[in-house]
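Input: one structure, supplied below.
All protein chains but one are shown at their positions in the complex.
Letters A and B name the chains as they come in the text, with residue numbers starting at 1 for each one.
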Amino acid sequence: MTESTRFRVTFVLGGARSGKSRFAENVALQSGLDRHYLATSQIYDDEMRERVALHREQRGEHWTTHEEPMALVETLAGIQSDDRVILVDCLTLWVTNLMMAERDVSLESARLIDSLAAGAGHFIFVSNEVGLGIVPDNRMARQFRDHAGRLHQMLAAKADDVFFIAAGLPLKMKG
Amino acid sequence: MTESTRFRVTFVLGGARSGKSRFAENVALQSGLDRHYLATSQIYDDEMRERVALHREQRGEHWTTHEEPMALVETLAGIQSDDRVILVDCLTLWVTNLMMAERDVSLESARLIDSLAAGAGHFIFVSNEVGLGIVPDNRMARQFRDHAGRLHQMLAAKADDVFFIAAGLPLKMKG
Partner (left out) sequence: MTESTRFRVTFVLGGARSGKSRFAENVALQSGLDRHYLATSQIYDDEMRERVALHREQRGEHWTTHEEPMALVETLAGIQSDDRVILVDCLTLWVTNLMMAERDVSLESARLIDSLAAGAGHFIFVSNEVGLGIVPDNRMARQFRDHAGRLHQMLAAKADDVFFIAAGLPLKMKG
């Protein structure tokens, strides 16, 4: 009889270019588990292509990469395992993709949170804090901000560890 | 001769959809005092109507609600009492209302801060941090950001407790 490893959820929140992906990669490395990277990005243009390539280069070897813009719950269920850490980068892009596809973001967010009850191994979610600037002029940006904020609250409530990253440095908010 | 309860000021600062109102409501609940809610919102459109209705529903029973978009000092003076906690939600809307009415925000902010010297019971102020994004293009948004930031600094200096909320989680900054 083998002892099952306890499932663990880490949530890494931060601003643009805050070093949150780098921090999350170090958390994954320190877990000692088999590293999987789940990219939610959809490449629309050269700027995005450069960002993705840069992230991949910085991440280095020793990662198995998966790409899935929307079916996050199904993909996590398919690849999760007691001996794996899965870094999901990032949730705000996932929310953007769902909105672009006119999916029900509240429903999908609730499904993601519910799915954590049956997780295995270690999940690390990276997301952008986007609610600390001036109220955006356009309604879609406000809806995006609302969706992201609500998802962050739900995820932080479930997560074992929550870090807020600024200038590459972590503030531990939970755990 | 009855012993007077010490007046207390709590300041809850956070981004959009950060869970700051929910956190402030819990602070009010834990005070054990009679709960009053002072809404500064003015309803201009359906989007605002929905947000206000949603907040009211989430807040639940056991609150006496007051609505006042601008005369915050007078309203607080009229309803404050040693056995009451008053949750003011939120200061950024109050600043917006003052600006729309072309009132002197610096003067009104100073009056609010001065009024705290004669407060009773427990005041909880909720406000949006709006200064952590890109500099806004239009001058009015920059002025709003300046007014909000200066008010936050003055209030934080006077408050007994200051919390910064992100993803529903508090960082205690003072107290």
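To be clear about the criterion, contacts are C-beta pairs under 8 Å (C-beta built on N, C-alpha and C of every residue); 3 or more make two chains touch, one makes a residue touch a chain.
Because the structure is predicted, anything quoted here is derived from the model rather than measured.
Touching the omitted chain from chain A are residues 14-19, 47, 129-134, 136, 141, 144-145, 166-169, 171. Mapped onto chain B, the footprint of the missing chain covers residues 11, 13, 15, 129-135, 139, 142, 145-146, 148-150, 152-153, 155-157, 162, 164, 171, 173-174.
Methods note: only the chains that are shown with their structure count from here on.
For the pair chain A and chain B, the distance between C-alpha centroids works out to 32 Å.
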